[in-house]
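For this depiction, one protein chain was excluded, whereas all remaining protein chains were kept in their positions.
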């Protein structure tokens, strides 16, 4: 420390803060029933998306899961479009059609997310085939949860990415749960994911403390090699923790499958205050103020936007 | 050496020889168009099925792939029913309905094979769940080709078998090809399959010379532990070589994807003459004679059996 | 989940009897499984999250406590292999119930279901049976969106070797589940999320409701309405709306979709000469197409009749409620279509909008 220059710290903080505040506002608004979509919040997990996406260029691609607000925002997706989408409005990033689980913002190189676990992992291979063919050194970051690593398609995808040396950064947001089931009840050897990935000849990194700069540095190290074209994919497993319930705005520490004791170390290690502390207080206040303004603007935008017209039901079935 | 007692050598030889001669006869008859089913011959690969199945008890289960004659015969499946099945006859092991790719002989604990690569691997998990619940220490051996290890379901199956400590012997018949495509064009790291399997906490063994006794000894070592209940699955990768074309009776060394040079070491290492040489020549001759008699009887049985009656089209759709 | 009284009267059993207690659909499902697990220790339940505190939206509540982790267990996220494992267990003589919280996820299980489960008994010459039940839930409303809302039973109806059932009420949920578990074939058991809180009279004792007979739920003379899964409920309300306008609709519940009894439907259409099938899915190559085709095959030579299919709009299910609403048939639209068919010259007719809304729809809130 500092593992990054001030400029970077500022950007990273702004991004972490924006995601957190955006989602806290979503959670606050949620009981009002204005948000017309199930929400899978990333609160507590922001550092993974930010660590990865801050290292990417604007023209690199990234895509997440149904728990995808963080990836979308960290990659520079338009937050007005995101909030409007959650409200089911016509101005939403997918025009109210996809909702929270199917975000995309192609202008900003956020590719589509999906509600079916694991489905976007192989989709990233196809994007990567195109990027490789293009030859400009662009890469795609593909986010997934620990649950996705149990799906066969994950393995098929690793093999193909390695075989074709595709420029994919596979990012595992390992929060140790799939809904309420802990990884140890689902995986025979839960701590061997990186080792398994390595058997495909894919460099694999594990970050156990959610340190946003560690994640970013892995990216910064690997990206130049990846952009040169013949390096192939990498894999980053980031341990993290979902603070809220699986889907919805609330806490669920009273439901018996986990306890606030489990949560505590992650709150203590929260990257937002940590990175905030690296900043000059005035600077931090300025960023915080900007974030509040932006989030408030997104809410206002969403609220005043119209719902899709009836005919929209029938548009975009075919291109 | 001798890695096995005389009794075992005799049995192993008889089994190897029976499979070889059975399939040579199938290949001989094939051009006559009496066999009404595509055939994927195991000629050259017999030692895997025999090494594994000879170690099994009669009441253990085994099942193979569409290249499944060897597994069927080695596990003690009825060869009259097998030959009749290839002829499309009503007396076939699946009454002419399944053909060569869908063999089963439940009386003899040969479970069903399938024409879709990889499909029987998870089916074995279900059998193993039942065997484990039964608590009698029975196991199931599930055979697959190298192509199957690329399918996602293979990985899903390994994880579940390890998680639930299921009594499955996963047997990989690695003949380095899927149809005409060599493994190196399909797998990023073709020689890391065992290492990958081990990351699931599954003991994995690799036999590179197709030595029937080596394979059998791995089984003999592992089986008592497996039968005790809490040991879980094992995995055996056996290198082997398909001597004939992928499907059909002929050779295909003139088609360009492989050469007779590739074949030669495997012919030199053919387990049939090797094991034959361990036997007293008279004994060997007696076995050979018995094999000829049995194969001829199977052919005669198949030839004289009737085709399924028209109404058979409609039986067995529902149980 | 609150107790909603949308089932206004007891659903009769196959013989037309009513009886038992008022039970919610979700509890009837669970009761059937519980009773059968008690009776037959070969029965077990597997599937993602069946054993957590939410108990798959309540439908597996208490089974873990009663039967222990060997007989009800969650799985890794691995639909393909888990389906294979369930099939293998069934082949080995157990009676698995494999559960999916959304029907959409069955797309990952298709190879095992279609290429193995549906074909095993036949392709293995009758030597192997697959007594498997696959439970799956159709989602609707409240932002379920494109991938959490599909009613895919028509896809499964296409394949010989599978059976398919989609009970529309608590009574049938219990009887059909019992029959499904005892059936020696793979049965796709299709549930609808919105039906879970609906109530009906359900016998306490075990009873079977096997395939074979569609049920005439309500008699009528002017038009035959066939409703599938929760669309039966919407047809019933549609019938009430139609009654206001003096139109009499006969309501038929096919219950089992494969094998499918269309004789009951044909008989009804012989009387009404008008048929509307309301699908809980897309109409193209859907159950409604099959029913319409069978009726046309049976009635065609005899004289004219009218038929119309309703179902999902030929689009993808959107998330925004403003358009999601129009994606589905509803009582008002069903009633309007029937009215127009019966009284083609009467001009536009709009039923009372307040009476057209079903409680189960109004009261459902996310998440999921």
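So that you can tell them apart, the chains are marked A, B and C in the order they are listed, and the count of residues begins at 1 in each.
Definition applied: contacts are C-beta pairs under 8 Å (C-beta built on N, C-alpha and C of every residue); 3 or more make two chains touch, one makes a residue touch a chain.
Remember, it's a predicted structure, so these values are computed and weren't measured experimentally.
Annotation: of A:65, A:119 or A:149, A:119 touches the absent chain (contact as defined above). Remark: the omitted chain is touched by one listed residue; of A:127, A:143 or A:307 this is A:127. The residue touching the chain not shown here, chosen from B:12, B:101 or B:141, is B:101. Touching the missing chain, out of B:51, B:64 or B:88, is residue B:88.
Between the chain not shown and the residues C:21, C:158 or C:362, the one that touches is C:158. Within chain A, the residues in touch with the undisplayed chain are 92-98, 102, 104-106, 111-112, 114, 116, 119-131, 133, 152-153, 156-157, 159-160, 163, 315-319. Not every partner is drawn; the one left out touches chain B at residues 33, 36-39, 88-90, 92, 96-102, 114-118, 147-148, 150-152, 178-181, 185-187, 247-248, 255-257, 307-308, 310, 312-314, 317. Residue positions on chain C in contact with the hidden chain: 80, 104-105, 107-108, 110-111, 113-115, 118-119, 122-123, 145-147, 150, 154-155, 157-161, 258, 260, 281-282, 284-290, 292-293, 295-297, 300-309, 314-316, 318, in rising order.
In this section, only the chains that are shown with their structure count from here on.
If you draw each protein chain as a dot and join the dots that touch, every dot ends up joined to every other dot. Using CA-based centroids throughout, the chain positioned farthest away from chain C is B. With each centre defined as the average position of its C-alpha atoms, the distance from chain A to chain C rounds to 37 Å. Mean C-alpha positions place chain A and chain B at a centre distance of 46 Å. Annotation for chain B: residues touching 2 or more other chains are 152-153, 156, 159, 163.
Shared interface positions of chain C, i.e. residues touching 2 or more other chains, are given as 75-76, 78, 80-81.
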